[in-house]
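Encoded as structure tokens, here's the structure I'll be asking about.
For this view, one protein chain was removed and the others were kept in their places.
The letters A, B, C, D and E name the chains in turn, as written, and every chain counts its residues from 1.
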Amino acid sequence: MAIASDQHTHLDIAPVVAELRALRVRSLESRKREIHPPKLPSRTILKDVIDGLATVLYPNRLGAGDLNDEGIDYFVGHTLDANLHRLQEQIQRELRFKAEQDGNLFPDSQEIDAQAFSIVRQFAATLPRSRELLDTDLHAAFEGDPAAHSIDEVLVCYPGIAAVINHRLAHELYKLGLPLIARMIAEIAHSLTGIDIHPGAAIGPHFFIDHGTGVVIGETTIIGKRVRLYQAVTLGAKRFPADENGVLIKGNARHPIIEDDVVIYAGATILGRITIGRGSTIGGNVWITRSIPENSNVSQAAPRQELFIHGAGI
Amino acid sequence: MAIASDQHTHLDIAPVVAELRALRVRSLESRKREIHPPKLPSRTILKDVIDGLATVLYPNRLGAGDLNDEGIDYFVGHTLDANLHRLQEQIQRELRFKAEQDGNLFPDSQEIDAQAFSIVRQFAATLPRSRELLDTDLHAAFEGDPAAHSIDEVLVCYPGIAAVINHRLAHELYKLGLPLIARMIAEIAHSLTGIDIHPGAAIGPHFFIDHGTGVVIGETTIIGKRVRLYQAVTLGAKRFPADENGVLIKGNARHPIIEDDVVIYAGATILGRITIGRGSTIGGNVWITRSIPENSNVSQAAPRQELFIHGAGI
Amino acid sequence: MAIASDQHTHLDIAPVVAELRALRVRSLESRKREIHPPKLPSRTILKDVIDGLATVLYPNRLGAGDLNDEGIDYFVGHTLDANLHRLQEQIQRELRFKAEQDGNLFPDSQEIDAQAFSIVRQFAATLPRSRELLDTDLHAAFEGDPAAHSIDEVLVCYPGIAAVINHRLAHELYKLGLPLIARMIAEIAHSLTGIDIHPGAAIGPHFFIDHGTGVVIGETTIIGKRVRLYQAVTLGAKRFPADENGVLIKGNARHPIIEDDVVIYAGATILGRITIGRGSTIGGNVWITRSIPENSNVSQAAPRQELFIHGAGI
Amino acid sequence: MAIASDQHTHLDIAPVVAELRALRVRSLESRKREIHPPKLPSRTILKDVIDGLATVLYPNRLGAGDLNDEGIDYFVGHTLDANLHRLQEQIQRELRFKAEQDGNLFPDSQEIDAQAFSIVRQFAATLPRSRELLDTDLHAAFEGDPAAHSIDEVLVCYPGIAAVINHRLAHELYKLGLPLIARMIAEIAHSLTGIDIHPGAAIGPHFFIDHGTGVVIGETTIIGKRVRLYQAVTLGAKRFPADENGVLIKGNARHPIIEDDVVIYAGATILGRITIGRGSTIGGNVWITRSIPENSNVSQAAPRQELFIHGAGI
Amino acid sequence: MAIASDQHTHLDIAPVVAELRALRVRSLESRKREIHPPKLPSRTILKDVIDGLATVLYPNRLGAGDLNDEGIDYFVGHTLDANLHRLQEQIQRELRFKAEQDGNLFPDSQEIDAQAFSIVRQFAATLPRSRELLDTDLHAAFEGDPAAHSIDEVLVCYPGIAAVINHRLAHELYKLGLPLIARMIAEIAHSLTGIDIHPGAAIGPHFFIDHGTGVVIGETTIIGKRVRLYQAVTLGAKRFPADENGVLIKGNARHPIIEDDVVIYAGATILGRITIGRGSTIGGNVWITRSIPENSNVSQAAPRQELFIHGAGI
Partner (left out) sequence: MAIASDQHTHLDIAPVVAELRALRVRSLESRKREIHPPKLPSRTILKDVIDGLATVLYPNRLGAGDLNDEGIDYFVGHTLDANLHRLQEQIQRELRFKAEQDGNLFPDSQEIDAQAFSIVRQFAATLPRSRELLDTDLHAAFEGDPAAHSIDEVLVCYPGIAAVINHRLAHELYKLGLPLIARMIAEIAHSLTGIDIHPGAAIGPHFFIDHGTGVVIGETTIIGKRVRLYQAVTLGAKRFPADENGVLIKGNARHPIIEDDVVIYAGATILGRITIGRGSTIGGNVWITRSIPENSNVSQAAPRQELFIHGAGI
């Protein structure tokens, strides 16, 4: 602010810039990149796209402003069109990035474009099915929570629903070969809700997560119909097998299978490729690493606390 | 971007729009809605209103810019006035929505307006009391955390305080018959802090939540004075009773009562309409489903780990 | 909206404003402040500064837009320069606030300015080292997670990385005597990721937090090299010693020391100034309050659940 | 910024606020208003509405982003729907304001709404005709200016076109009984282009204003087909007749009639209810206050300058 | 976007940066500046300040949102307080800049602050008087224009009013010794309205400019009561006297005096320190360089056009 002498304003930026450049060059070299890397998809744009698609699915509740019957299809069509085109650009980025990862530094632009177009077209066709699934999720939440007064309240308030909207869209993109975009969409929901669902997880209809903070659902998890989870439930991997060189083997089935009509209470941790049989109830804070038969009722074995009474006693 | 032939740009949006319309119509019919539903309160606007009211309560610390003694009451008065009017519009929305839920499709506009006005006026009168309570919460945090250097730091940094500000305001609105708006305000804090306090919970003065991520406090919880919670504490319901048709009974007392001067450490889970007696300490990760007498000290019974030493051993 | 009679528009704001003033005055008096308090650093500005510095560290991945080799150092230099100057202003605020806390109501402006300048200059010099450390963290995440496909994906997606970027910058500021700014930066990451790392914690290279929601790392924690944590791990204090007047003693070493090559699974709680020996593995949900020797493998002692099978049985 | 003594920060705002209140009250009283006046239409919103409607008319050129054939009607329909509804609210404001001007302080809300709806519906039906007229104006500009390279350039660059787009829309609203909104739309164009066309002016097809700064076209002006104007042309009133009380008579025909195929060069001033006959050319800077027959060529009579040579002479 | 070889992306920015630096250094040297120049007031901030003060003067019409009687003084007081403080900072900049112009490179900060405070306090006290004057201007416009339907329409639509609001505020700042800020405020209005009033001009009550584009009013102009101007009127200087070194003499009286009740029609040019006597009417496009007695009616001497009829004649 002041017109001060140089000794008080010179922050010595130049050497910092030079050191950072040296570190960048070294890092690029270590990854054998000689040219500038392709751009990644933008999280900011993906957030807008997913928000836009959510308004396409639920225009009356998540769309902005006063939609009436005359204008609603124009709104839906325009919002869909605009956001699919924005998504298409982001898909091109992931395809270019993937090509570079695969060693193809100069992928054919027209091929990338055609591939991105084909993916986005297939993705568009899945949207009605996603809305159908989400409708079942909304009913599951409404019916499963005594504090819920209406489906509408569930849709606009419940973090579990917000996370599942992102998941159902991200999962379709994951299946279409876009793991990076899918993951970014999942992390957007994770940041807002504390619910971390890997986009690879396959989740059936009527799914409900209550409260949700701290839930983790791993990449190869399979969840059946009418499953309900509470906060801080982990459906995780037990251990990560490595190959003979000690490098992690990626992509193999390593997370649980949760069959239909299972309820899992808060803090339960279920690890490994095990199966929780249909109709089972898993109590809070339990730790499960082997399969559970159908209709089981798992809870902590014994009273976990003793009472050390100080003061007058009981 | 390119001037491409139609086959590469036609995403087939029209059938998606039509399918989504069909799903919307079916969904409205299933809820016996024949007309467009009333608008819900806007989460975005409620967030602004609550942020505005927070600056009304703490203008020097949460208000923007350089307030001096001459201007501060103008700032407080104007911010209060503007945000109460914005809140009034949102209240009208909830009242119209509730009327529709109750089968009253064409509620009297003047009555809705008068009711919203009356509510907002009553709410305004509670603000000084909320500030008084929040002052006690600030002191509780400052005194309870060795890492806290000043009350000011607590106010601007601590997520527990942010959650409690929203809660104390939401709780007043809940008591005035606005469960939806109250819930939306609670979820705003939940998203930012990972602390999920249902606006129905009744919480006494000098309340402090440290760290906070994963805390869940249910709708009918009652918390006394000088209570302190750590992260991932759940004050929840044990089970949800259903009526003879299997439909959940909503609204009954189903969450714990925490009496004065209780401390509950991280990860403890306390479920059902039980009472934790005054002066008790609940250890981390314990699981409690029955009442605890005054001045108890509950912790895990036994060392919970064995040591499997590999390598050279101890 | 309506042109209503006064009785329907008068919200009685004036007495609320007056009551709030009375509460403010009382609160200032109780803290023996007679004049308006100095401004605190702004969380909004600090968020921008940290985001800016993150783009300085990783311009190709976190920087906006299309940087090419010709422009990248201009971008880095300008972004660095601009954000250091913004940080300098925030540092002045903390120094003024601290002076007031120390009873120095009218600190010398030139001295404050010189001190802030000196701090920001020292901080700038630490940035290349922070990038080096973060590079090791990125590799740790990539190598430790079978779901990770590339270093780039880790950098832009993983909440654990986002939290550690903020921590490594906040920790330098903490060491330079700015606990308040450091804490605000930590809380920004906490809100976005659910990961709560106190800026005082000293963390070695190759550090990785997976999923992360609910992790708490206390002020005096010391973490070695190649440590890996999962969600909901707490590295906390066991109890807070008070002086003879019952006032908490602040700042003493009260959190764990985690030596090199330790893995701590989800939900584990480690409390007090204990040491987890190098190479140990701590299982999920365990509760540890005493030191663990090197190369230990700690997990829950016994199967924690019984199976109460209802229905047809196994 | 500084913690200064009161004498340097007290700006004495309270008496200014009080004096301004007294002036407001006096002003309201002088206009016999006892209650708060109705809101006026918002210039900011009207600007957005007109910009939106311009993109409806020319979506490929004035619309944002990449429209393709599949999406364009959704864009047009949605943009039209959204902006007509926004316009409807502004129309309600003008109708309420007009009712108050006419002494009707409590107009019937349903009547106002129905009237606004009817007007906006009629207005919507005029849009295709406005586009047709504007297409002729674009051709007139392209054909009339040797510097124009394409119709597209004319549409996006020429201030004369921008002013005429606003005028053609404003004129329809003026005819539908909304002089205030119409005037606000005209002034938006005036501010951007320096071209001041009163929305009452009736202007035929193929109209072109080149450069345009300083053009003024009065309320009752009538302009035929294929008329071309240059900058600083005034089509104004000669004098304003007053009634016996000295009050101006408002609304009578007082501006020129310009017949087909007239060209008026820069700076010409044409005043009063006179007629410029078809096919005439009016030279720059002339001053005309009586009618001109068809096919006239009016220019300044004589060389208007003498040469006072200093220096060596010719 | 593309991963192109260097030859297609290298724009050769470095030499441009270097050349521009050389030019800047040369320019600073030519003005004998050895250090970085002080900041100038910000046009963007001044625009906001003036817009804010305009809402203080006319809160019901120019203020945002729904003000009611209860909230209006809070709004006025807060907006006034906030904008006066922002103005104070801008005034400090002008004072520092002026000090540097006067050769005082290191002006005393406290003195600058005290001076700025004193000026802004005096300025605040002039606001009620400015509102009174503007009320007379509004009446003059309403009464003088047959197209005006209400005072409110005049206030929100007429560019002449917008320009005069800025002028009346800028003129007070000019008189308080801030010619640069005053000029910036005048240029803001100039850009929006095409009306260029130097802030030094002294203008009496009941002043009205119709249409306005192209009006120029010079620094030492004096305008009496009830004066009306139309578009493109110039009240300018005739010539600029220079001293013996050929340097322009700045600041002397060189623009016209317009007495009470004068009307000046469009395009009239009045130059030099002459007087237009009270009650005179100056016709359009006339050129006046000598004084005009009271009650004169000046218009162009003779019909200025001949008719060259082509075609059939009259």
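Methods note: a residue touches a chain if its C-beta (ideal position, glycine included) is under 8 Å from a C-beta of that chain, and two chains touch if they have at least 3 such contacts.
Just so it is clear, the structure is predicted and the values come from calculations on it, not from any experiment.
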Where the missing chain touches subunit A, by residue: 1, 6, 9-11, 13-14, 17, 66, 68-71, 74
Where the missing chain touches subunit C, by residue: 65-66, 68, 70-71, 73-82, 85
Touching residues on subunit E - with respect to the absent chain: 2, 8-9, 11-14, 16-17, 19-21, 23-24, 27, 31, 36-37, 39-40, 43, 97, 101, 179-180, 183-184, 187, 190-191, 194, 196, 198, 200, 213-214, 216, 218-219, 232, 234, 236-237, 240, 248-252, 254, 267, 269, 271, 279, 283, 285-288, 292-301
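Note that only the chains that are shown with their structure count from here on.
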More contacts between chains, B-E or C-E: B-E
Rotation, 0 to 180 degrees and nearest 5, that superposes subunit A on copy subunit C via CA atoms: 120
Distance from the mean Cα position of subunit D to that of subunit A, given in whole angstrom: 52
Rounded Å distance between subunit B and subunit C, as computed from the means of their C-alpha atoms: 23
Multi-chain contact residues (two or more partners), subunit D: 9, 11, 13-14, 17, 36, 66, 68, 70-71, 74
